[in-house]
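Pasting a structure here, questions to come.
Removed: one protein chain of the complex. Kept in place: all other protein chains.
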Amino acid sequence: MTQSRPSGRAPNQLRAVSIDRHYTKHAEGSVLVRFGDTHVLCTASVEEKVPNFLRGKGEGWVTAEYGMLPRATGTRSAREAASGKQGGRTMEIQRLIARALRAVVDRRALGERTITLDCDVIQADGGTRTAAITGSYVALVDAIRHLRQKGSLDRDPIHGQVAAVSVGIFAGIPILDLDYPEDSACETDMNVVMNDANALIEVQGTAEGHAFRRQELDAMLDLATAGIQSLMQLQREALAR
Amino acid sequence: MTQSRPSGRAPNQLRAVSIDRHYTKHAEGSVLVRFGDTHVLCTASVEEKVPNFLRGKGEGWVTAEYGMLPRATGTRSAREAASGKQGGRTMEIQRLIARALRAVVDRRALGERTITLDCDVIQADGGTRTAAITGSYVALVDAIRHLRQKGSLDRDPIHGQVAAVSVGIFAGIPILDLDYPEDSACETDMNVVMNDANALIEVQGTAEGHAFRRQELDAMLDLATAGIQSLMQLQREALAR
Amino acid sequence: MTQSRPSGRAPNQLRAVSIDRHYTKHAEGSVLVRFGDTHVLCTASVEEKVPNFLRGKGEGWVTAEYGMLPRATGTRSAREAASGKQGGRTMEIQRLIARALRAVVDRRALGERTITLDCDVIQADGGTRTAAITGSYVALVDAIRHLRQKGSLDRDPIHGQVAAVSVGIFAGIPILDLDYPEDSACETDMNVVMNDANALIEVQGTAEGHAFRRQELDAMLDLATAGIQSLMQLQREALAR
Amino acid sequence: MTQSRPSGRAPNQLRAVSIDRHYTKHAEGSVLVRFGDTHVLCTASVEEKVPNFLRGKGEGWVTAEYGMLPRATGTRSAREAASGKQGGRTMEIQRLIARALRAVVDRRALGERTITLDCDVIQADGGTRTAAITGSYVALVDAIRHLRQKGSLDRDPIHGQVAAVSVGIFAGIPILDLDYPEDSACETDMNVVMNDANALIEVQGTAEGHAFRRQELDAMLDLATAGIQSLMQLQREALAR
Amino acid sequence: MTQSRPSGRAPNQLRAVSIDRHYTKHAEGSVLVRFGDTHVLCTASVEEKVPNFLRGKGEGWVTAEYGMLPRATGTRSAREAASGKQGGRTMEIQRLIARALRAVVDRRALGERTITLDCDVIQADGGTRTAAITGSYVALVDAIRHLRQKGSLDRDPIHGQVAAVSVGIFAGIPILDLDYPEDSACETDMNVVMNDANALIEVQGTAEGHAFRRQELDAMLDLATAGIQSLMQLQREALAR
Partner (left out) sequence: MTQSRPSGRAPNQLRAVSIDRHYTKHAEGSVLVRFGDTHVLCTASVEEKVPNFLRGKGEGWVTAEYGMLPRATGTRSAREAASGKQGGRTMEIQRLIARALRAVVDRRALGERTITLDCDVIQADGGTRTAAITGSYVALVDAIRHLRQKGSLDRDPIHGQVAAVSVGIFAGIPILDLDYPEDSACETDMNVVMNDANALIEVQGTAEGHAFRRQELDAMLDLATAGIQSLMQLQREALAR
């Protein structure tokens, strides 16, 4: 008999996911996304300017910043503002989020403005980056709706839907949407970002200890594809409310 | 007839205040405090170590860090972790919070451990530092209760209650608990921190434009005293739940 | 019989105060102010530019920076330029000095220029921030005189006089202008900034250990008012020389 | 007829690869690896200490740092030492290199010492991170041989071989080992790290513009697998010289 | 007829030099040195510890830090503490001062303690680094005397006297002790540090525009030698007071 996963969930079962829009009042898009005990506040801010390298090119920009409140985790981690720099993990994650969102935006239709997705982890329990991408998509749509209501956009710059989930191998079986204890117990971990055409935007599989075979990769991708379809359904429902 | 204050509140009226304990799951104390649209998450983290200057002295330490999410405000402000340093305003506020909390703690009874109050502003509408102090007190009590339940403390290191509120002068009349539009409209602004013996822990009155007279100071302190008594009642109710 | 204060001074007695103008030759205003063994060099520098947020608004700016020479104190403190950042205390003090000076300047009359007050502590013995404000006022007046002699100003932008002093409670009695041993021995400490209309510009009272009552606050403010009147007389005499 | 790739190489053709050992004299392992015009100096340095989090645990550590000489590229890029921080791309790459190498090291057999792989790009033409991993493996083996010759190791801590290559999709066909013009021309880019058991250690596929389908992923992985087998043959030949 | 130098001094004439000891009260050595309008405060601070690389070796250390008050010069320069790093010029000068002083100290006789020379320029008019070295020697002697009076030293660690002066070529003639206008007018500039045996400790000659010949070097060194002898006489007189 196979060992069940630490969370007791079925291998292909997502955690309870919720997506709350308009969570704070100032941002053009503001979403609190929860994947179980992982809670991330994703805000989308519109600024009527672009980075230097895009000035005068008629294109917009989508970027992201990621932060973790010091006590989002089991032991307090140092505040990056106090230590004076963002760590490598933070940089890696915020670059990933930004690429994922840019993959569904027509930057020319956006015009010379920047949308910044701020993803701040209020409480962490594994999978913060995939929750951040999934929530940021909804915040981004709200920010674009805000611009369209103001009449600032000729056409919708969003040409696809994006969501993300983590997968891994635990005791020989692939499992979906790892929480922190599962992430620590299984050595192979993969983050998958897909669009609504079931195409891959990012695949980041990492094996510090246990290298994984092609069939394991395939099984994990199958799980991720199904999980992302469920997440996209939840995004659509949230946006319809 | 006197001009009414921008928020429409009575001069001596607090905003709707709520204090939610156990808001996040990892911290020993975790409180979401709301003064109207100002929402601050205050967590208290216990670490079994002290700063170098206290090592071996048998005393504990209480400190604070303050942060504002980039889109807590009407326009996005740069993330301090990205710009590489905490600004002067952040430093000033976190020093104030820490002093206020230390004023009610017997550091010898605490023993050689540090409690860090992290005050992160989720949404800002004026008065973030006074909300942070008021919420941090509750988070601190929860952290101490946690230590006492574990049997780590011989006696209660908390020897008083502390809360804070802002006051100001608007169109000639003193008003209590300023929101952001009020704070911008009136030139005199004072933050008051008191304990439950009605004694003053901090008084910080600032007049960039309009200098204030002793009788104005007195009127503002009277307002603050009453407001803080109400806040302390709310703290006690929250801690009794 | 009451215990006398550590310095042996009467409770309402200032230290020997001197204000030397034209102390260095390059700055438009340059004042060495001494409150007993606390010596602060205050220079006022005029620059024909304003910070970005004021550009094109027809207003000037007054700002301040504060520094302490590494061996101004009993034990050498690390040079902030070497450690790579200004500490919280430095930031807090320089923000206070700047606000105090701006309170007596009509920034529109100043025109689009910036005056920077650099307050560098040559030797410290308590009360460096209040000495810095008191000396900076004189340096500021000299810089304004310099501009008026050049014909750069239509009218005098200085519409008031400002000075500052510290007060505290020692062994139950309020005392004026604390030196370092007194500052260490008494737990309540307040810095008061006033103008020549006897109105308050800043009140910053702090009690880490001993919270103070309203009547103690009142007694300290009475002492401060008298002390500041004496300091303003010394400022006027220095400016008349 | 299909468009041929910019470099004129066959789709599954590596660039000319060379691996020169003992390139500099001080390091325990020192390898200049060339993938065409991409030249990376990989040195392995042994230090008899471990990071704090491993102290006293009887395990070693393998880490990596990555740098690019300012004029390794077509236009000069700012020196990270001068700008004061390592960028996100640098951090991401050095974390990748370190994980890849740790995947083939038994850290307990290494004992309490650290091996640092410094990968400095002398000249860049695409694929610097995969060249760095491929060269670092050889430098790592040389450093371990050095330790074994000194008698510092009971057994060989290296339990596998690791190499890496990039793959992409250009004009609809998967191509191997992209140079810089190819990397710019094709929107999908994937870095693959494998061991000598043909198992995956890292898969990082990124599509900013063109999302990729599962069969494209499969084709790219097939190409990568064959390419990495060739690179491993070159590593073995270099180590046998 | 030859052109006279800008200052009107004879080519071999020093500026008025004064050396005031015990200028501030806290430091073990505290000297205000004036070379004309160049005023530098040199303090020597003793700390009973050594840098890591000397720990347990029975030797002491002598180091220096250099700073310039923002308005020591004709136009205000940015405070290095605010900009977050010391510039190249500052680093170069403080390294020079430290080497000069170490050249006359027996670090074994000093024992495991550090003397830090802080050289802070109150007012600048050329030659700040040579004034700093000349003044620091006197501050160092005072700090050593302080240690000897406390009985902390078995023997005198100072085995020589050190002073420094600048020389240059102006309109074809070598001149001594350049002030700022002279330094700007002549392209060749040399700083010379010597001991009381007339031997050279540092020679730093720089020609951005006009390269200098050996006979010019010789003439400048002759001038410097005589100038340093005068400075050493002034040091001895100051130390005898």
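Order as written gives the chain letters A, B, C, D and E; numbering starts at 1 within each chain.
Keep this in mind: contacts are C-beta pairs under 8 Å (C-beta built on N, C-alpha and C of every residue); 3 or more make two chains touch, one makes a residue touch a chain.
Remember, predicted model here, so these are calculated numbers, not experimental data.
Novice: Of the chains that are displayed, which are in contact with the missing one across the whole complex?
Specialist: Every shown chain touched by the left-out chain: D, E.
Novice: Among E:50, E:115, E:221 or E:238, which one is in touch with the chain left out?
Specialist: In the complete complex, the chain left out is touched by residue E:221.
Novice: Which one touches the absent chain: E:54, E:109, E:207 or E:226?
Specialist: Residue touching the absent chain, from the options given: E:207.
Novice: Of E:30, E:94, E:114 or E:235, which one is in contact with the hidden chain?
Specialist: E:94
Novice: Under the stated touch rule, tell me which residues of chain E contact the chain that is not displayed.
Specialist: These residues touch the chain not displayed: 85, 87-89, 91-92, 94-95, 99, 102-103, 160, 190, 194-195, 197-209, 211-214, 217, 221.
Novice: Could I get the residues of chain D that touch the absent chain, sorted low to high?
Specialist: 24-27, 30, 37, 39, 41, 43, 45, 47, 65, 67, 69-76, 79-82, 84-86, 90, 116, 118, 120, 122-124
What we mean here is this: only the chains that are shown with their structure count from here on.
Novice: Which chains are shared contacts of chain C and chain E?
Specialist: none
Novice: Please compute the C-alpha centroid of chain A, do the same for chain D, then give the distance between them in whole Å.
Specialist: 27
Novice: Based only on mean CA positions, could you tell me how far chain C sits from chain D in angstrom?
Specialist: 59
Novice: For chain C, give me the residues that contact two or more of the other chains.
Specialist: Within chain C, residues 84-85 contact more than one other chain.
Novice: Given which chains touch which, is the overall layout a line, a ring, a star, complete, or other?
Specialist: line
Novice: What are all the chain pairs that meet the touch criterion?
Specialist: A-B, A-D, B-C, C-E
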